[in-house]
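All protein chains but one are shown at their positions in the complex.
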Amino acid sequence: MRYEGTFTVRTPQERAWAFFLDPKQLSTCIDDPHTIEVIDQDRFKGTVKAGVGFIRGTFTWNATIKDRSPPHAEIAMHGSGMGSAFDIVSSLDLTEANGLTTVRWTADVQMSGTVASMGARLLQGTIDKKTNRFFENARKLLESG
Amino acid sequence: MALAEARAGEEEMGPFSRVHVTINGKAYDAEVETRTLLVHFIRETVGLTGTHIGCDTTNCGACTVLLEGKPVKSCTILAVQVDGRSIQTVEGLESGGKLHPIQEAFIEEHGLQCGFCTPGMMMTSVALLEKNPHPTEAQIRRAISGNLCRCTGYVNIVKAVEHAAKTMSAPSGGGKA
Partner (left out) sequence: MTVHGGIGQSVKRKEDARFVRGQGNYVDDLKLPGMLYLDIVRSPYAHALIRYINIEKAMKVPGVLAVIRGKDLEAANLAWMPTLMSDRQMVLPVEKVMYQAQEVAAVVATSRYAAADGVAAVEVEYEPLPVVVDPMKALAPDAPILRPDKNEKSNKIWHWEVGDRKGTEKALEASDVVVKEKLYIPRIHVSSIETCGCVAQFDSTSGKLTIWMTTQAPHAIRTVFALVSGLPEHKIRVISPDIGGGFGGKVPVYPGYVLAVVAALKTGKPVKWIEDRSENIQADSFARDYHIEAEIGATKDGKLKALRVKTIADHGYTDAAANPSKFPAGLFHIVTGSYPFEQAFVEVDGVYTNKPPGGIAYRCSFRVTEAAFTIERVVDILAKKLGMDPADLRMKNFIPPEAFPYKSALGWTYDSGNYGGALRKAMDMIDYEGLRREQGEKRKRGELMGIGISSFTEIVGAGPSHTFDILGLKMFDSCEIRIHPTGKAIARFGTKSQGQGHETTYGQILAEELGMSVEDITVEEGDTDTAPYGLGTYASRSTPVAGAAAAVAARKIRAKAKLLAAHLLEVSPDDLEWKEHKFQVKGVPGKAKTMQEIAFAAYTNHPQGMEAGLEATAYYDPPNLTFPFGSYICVVDIDKETGEVKIRRFVAVDDCGTIINPMIVEGQIHGGLTMGLAPALLEEIQYDEQGNIQGGSFMDYLLPTAVETPHWETAKTTTPSPHHPIGAKGVGESATVGAPAAIVNAVVDALSHLGVTHIDIPITPWKVWKILHEKGVD
């Protein structure tokens, strides 16, 4: 499933870029309990406690920044756990105008296993909810201080 | 094939809890893993295998037992949750060597084929008749809508419940277990 959107935030492009390319900062926008470990400047891994409806558990994940050519970036993430697996390949493109930074993002999400099968009916709603929350949190962080 | 060496003493993952429960009038007392489902407690710890497991999402009702008269799905209750309480399973319907009217009715009306959903179906029916001794067909169907049957198509199950209702409300009683 392909998702895409635009996120506009009142903050300089440089700051937004640094934020979105720093998984430690990014991960603070995720509400679900999680851990994160830096392997090197492009690779990260960790765990996250998440799920769909009552199908919840702990997933292990790893992420790689595949392309870092400002203002464009690509990140690949893979996660598994609970008889399920997910793969997300996302891209970011930033532009700035009048003090506002616009982030055009895309995400190709592949979900497999229990979460995608038994959770199928709830999956779309859950993804929408989490995506909205993520960007809400990002905006709060970027626009404060 | 990876085979482990026998490890003594490490057979189960705790934590454990002590459960005292009365089943069909008899007291049972056992220490089990706290996460033990009531249906596994009944079937494996106590050894009463008449209560069956038909699904893993609380939909089929094959595991229905009566918790102080109330029909509950024992696959969705932990054994620890009934600590100190009293439940009735299908094995407790018969009394003094005499079948409960619902059991007789199921035989008379051919209300069962493979028999797998039958214990749960009968426990739900017993609870229904306790609350509503003269249910209509629609009321019976509604009451057993949480018990799935693949074999009978329900017509004869409804007849069995109606038959039991008649027997149980007859002047001689018919009684209940």
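Each chain carries a letter (A and B) given by its place in the written order, and its residues are counted from 1.
We take it that a residue touches a chain if its C-beta (ideal position, glycine included) is under 8 Å from a C-beta of that chain, and two chains touch if they have at least 3 such contacts.
Nothing here was measured: the structure is a model prediction, and the numbers come from that model.
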Just name the one of B:L66, B:L112, B:A127 or B:M168 that touches the chain not displayed here.
B:L112
Please identify, in ascending order, the residues of chain B that touch the omitted chain?
1-4, 6-7, 10-13, 33, 35-36, 40, 43-44, 47-57, 59-60, 62, 89-91, 93-94, 99, 103, 106-108, 110, 112-119, 122, 137, 140-142, 144-158
In the full complex, chain A touches the hidden chain through residues 80, 82-85, 87, 110-114, 116-118, 120-121
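Just so it is clear, only the chains that are shown with their structure count from here on.
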CA centre of chain A versus CA centre of chain B: separation in Å?
47
